[in-house]
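Provided herewith is a single structure, encoded as structure tokens, for subsequent inquiry.
One protein chain is absent from this view; the other protein chains keep their places.
Think of it as A, B, C and D in the order they're written, each chain with its own count starting at 1.
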Amino acid sequence: MSPDLGKCSRSLLTCEKSNFLNEQSRHEVHVSRHCFNYKISLLLPECEVLPVRVENVIHNFSSYYLVRDLPVYKFLEEKWLATVVKKGSFYALSCKTRIDEDNVCALLPSGQLILSLDKDTYEHLGLEGRPSLYSHKKVMRYVVSVDLTNKSLVPGTKRYQQVLLCLKERVMLRSDFLLTTCHPGADKDGALHNLLSQYTYEECRPTLHSQTLKNLFCPSLHHSDLRGKGLSCTPNQFLEWLGAVNLNISCDNSAVSFLSTYMCPEPRAPVSQSVLCTVTGLIPPKDVCRLLKELRCYFAEPNFAAWVSLTVHGFVDCPVSWGAAEHGFFKGGENLYNFVCFKNQDYWLYKATGSEDACPP
Amino acid sequence: MEEKSASYERVVYKNPSEYHYMKIHLVLENADTSISAEEFKYLIISGLKDLYGEVGAAIPFDVLTFDQTALSAILRVFNSGLVKLWSALTLTGSYANKPCAFRVTQVSPFLLALSGNSREMEV
Amino acid sequence: MSVFMDLNIIAIADKAKLQSTIETAAHLGYSTVAINYVVEGQQKKQLIPKPQPVAELFEKFPIVQGKSRPIKVLNRLTVVVTDASHFRLANAYKDFDILAVFPKTEKLFHAACMTYDVDIICIAATEKQPFHCKRSPVNGAIERGVHFEISYTAAIRDSTMKKYTIANAINLMTTCKGKNVIVASGAEAPLEMRGPYDIANLGLVFGLSEGDAKAAVSTNCRSVVLHGETRATALGIIHTMKRPQPPSEQPEEETPAAKKAKTETD
Amino acid sequence: MVRLKARCVRTNKLFFPCFVSFLDGCGACVYVCRYLLCEVCVSQRSKLQLLEEKAIFQAVKSAVAKAHGEYGAALFSIGSKVTYLNAYTGVVMLRFRKAFYQLLWSALPFINSIGPQGRKVPCFFNCIYVGGTIKTCQKFLVRYDRQQLYRMLPHCKTGAEKQEVRRAVQTCSHSFYKATQQEDDDDDDDDGGEEGEEEETIVL
């Protein structure tokens, strides 16, 4: 009866190797489909200060808004639909709600409103939805997805009234929200401003934090050897090393040391200094694409770096990870992807997910 | 050294990493007792020894980092030893017969995921 | 899974300590907590402690960590039953949300599973269970929606208790196959509580599967609370309550219907 | 398997009846179990007499507690039992639950002495068979025992001993089946010489 205590839940890692220049390369698609990004960490070996062009790309990342106690039916109201949702660059994610416990709402730029509801709310709400893919014996979570740009949801139609009635009278879904309309500077035409006037909200900027790391051992990667047969280390070892750098874990312990035996993977080379910069906040995929483009032309100037790494962490409590694939949280809800760009415009794209997630595309 | 653009290649690994990583921190009754990294690891090993005996105490795990002030650490353990280590941490109740408690903040098969946990976003 | 709950915080006299325990529970991520009044059913005239009304506990309830809702506190009564006469459905039981019984003998365990109107049956944690959990009473209890509770704080306090708790838990799992099991703390001090994900992992040591272990801290606890509420209804069929004061329909800030609707039916 | 010198063969009749009589004693165990047949290998055969069930149980229990800690001790306390012990031939049968018998079995090699504090008997457990039921263990024991008797045949010096070993082998094989049908009265004359000049191993 006592289960084998050695088992643990599944995790997936997909590695893709391609070149930025060749036209079928799908790096744009992958980035744009991962809508809600919480943190970006950029590692530039062999450079002592963050290049100024990269810096100002980060500086005009779009700002995002934290709105307190915003009811969900607001997204259906005409002025919201017209000014913001229909524009196709509006992201909203409910924050301070846990995907494995409470109701979580997310609004994708495609106009799809995804509600991940617990059983009681779903039975009260009255909107058709399907049970979650990751429910154990008893289904306790349902996913309702409403396409706001759908013709049948034009204000005034019966379906529109019904949905509005459900979200307003039956169950007043309200929570704090993180919104962004991908306008970099201050909200120019004040559209979002007057929408949020009745609610307490604050405009936030993604926080940038960069540091230079002295004489670090970096694994030397060869662009052709993705699987780590000999010229470079295996993908998993590289990701582990990247995590160690991000958490400033010392990588030169000897095998006999009592505390930790972690070593930087072979083949490796010492690097005098490298820059590690992290950006946290609600970062829409557009900004990640801009940063990626900037990194590609970073190699245009002469520098010694063989490769550059860009890691993007998704939100743990977000109902969707890539595209509209359902994302759950069992013991950890990690969904992250990482670009390694080489001098010759080759790139490796790692996508890692935890136990309750579809296989990354 | 422009080489011909690499051919497209895609690999999917299932359970790629044979390690699991845990971000934990220790809560003590009187917060001023200072604990060194070795004592910290020894406390965990004695918890393992108490619950799983000699076999348990032999489970290899690394204390990747240890922050003395916040008494927080990141552990690395083999997949097979994760459940045993985690349950031993849970059931450890005292250090130098003063009550203590391990709080596990995050567990993940990817060390990188520990550096970007959106649940720690102060909002 | 539903929200995380810890249905067993011992009601200690020292109010400050109880408050700090509940604050720790909120900090760890538990959305609902039950204050447990233990009654040793010895003499005829049982003194059922009057549960302290929940509102007095805090003026402002601590917010659950990672959420924006305050923690929900319930009252629970546990009757330790050593002989048949101890458990009588006194109406003093009415003002508790959850009822639990701790049978000490095989006969009482069988009676508790099949006949007693309770929500939780406690499993011994501090000594070897004097009897085997037979299949028929356990199946009867599962069918009636009664849950079995394993508390882990004794195991944390003393290492010999670890042996008894684990042995009794695995013994129970062989018969009930992980159904209708909840894991609760039974904590008296803040440091004796552990986080919900730790307990989900601890469930594996008790013989539960991964999904059952997480359900033991969340979904099954929700069923226990609902089972407690069923007692207030007429045999679980009709539930009548005072209509909340007609919500004044101001344009904007009407009382959040979700909250009212939730308390009304849940 | 270490061959240790042992006194001349005990007539196998001796151990069969008590084995057979034991059969009907064991209650039907509700849970699925695994039975481990182990030999207690000691340096001096005489020490075997000192063993009794409680000491063996204590030894296994403390070994499991030492090797697997509280978790092991908890698992051991569910349904574990010394089902059969024969102090003459040093055969022990332990019953463990099927769910965790491998974990408990892994603790057996760590036992190096049995017995109360004062009179510790240095020995080790050699597990020869794991069976699902007592019957299969018994069948194995019969075959194993006959194989031991065959291996003793070349070592017998005097004709009488050879004769007596061969007879033991016959009785051992068919007497077992006869024994299970009806109780054959035990012929009390213990024909085996008390101290044969050659010590042979009875490793059953």
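Convention: contacts are C-beta pairs under 8 Å (C-beta built on N, C-alpha and C of every residue); 3 or more make two chains touch, one makes a residue touch a chain.
In the analysis below, contacts and distances are computed from a predicted model.
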When one chain of this assembly is omitted, its UniProt record names it as which of these: "Mediator of RNA polymerase II transcription subunit 18", "Ribonuclease P protein subunit p29", "Large ribosomal subunit protein mL43" or "Exosome complex component CSL4"? "Ribonuclease P protein subunit p29"
Please identify which of the visible chains the hidden chain touches across the whole complex. A, C
Touch with the missing chain holds, among C:82, C:105, C:139 or C:230, for C:230
When the complex is taken as a whole, what residues of chain C touch the one chain not shown? 117, 143-145, 222-223, 226-227, 229-230, 233-243, 261, 264-265
Omitted-chain footprint on chain A covers residues 119-120, 122-129, 165-166, 170
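Following the convention adopted for this analysis, only the chains that are shown with their structure count from here on.
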State, to the nearest whole Å, the distance from the C-alpha centre of chain B to the C-alpha centre of chain D. 46
Chain centre separation (chain A, chain D; CA means) in Å: 65
Each of the following residues of chain D touches two or more other chains, namely 70-71, 75, 99
Junction residues of chain B, two or more chains touched: 50-51, 83, 87, 107, 119
Looking at the complex, which residues from chain B come into contact with chain A? 1-3, 5-17, 19-21, 37-38, 41, 62-66, 74, 76, 79-84, 87, 106-119, 121, 123
Inside the complex, what are the residues of chain B that reach chain C? 27, 29, 50-51, 83, 86-87, 89-93, 99-101, 103-104, 107, 119
State the interface residues of chain D toward chain B in the complex, per the touch definition above. 65-72, 106
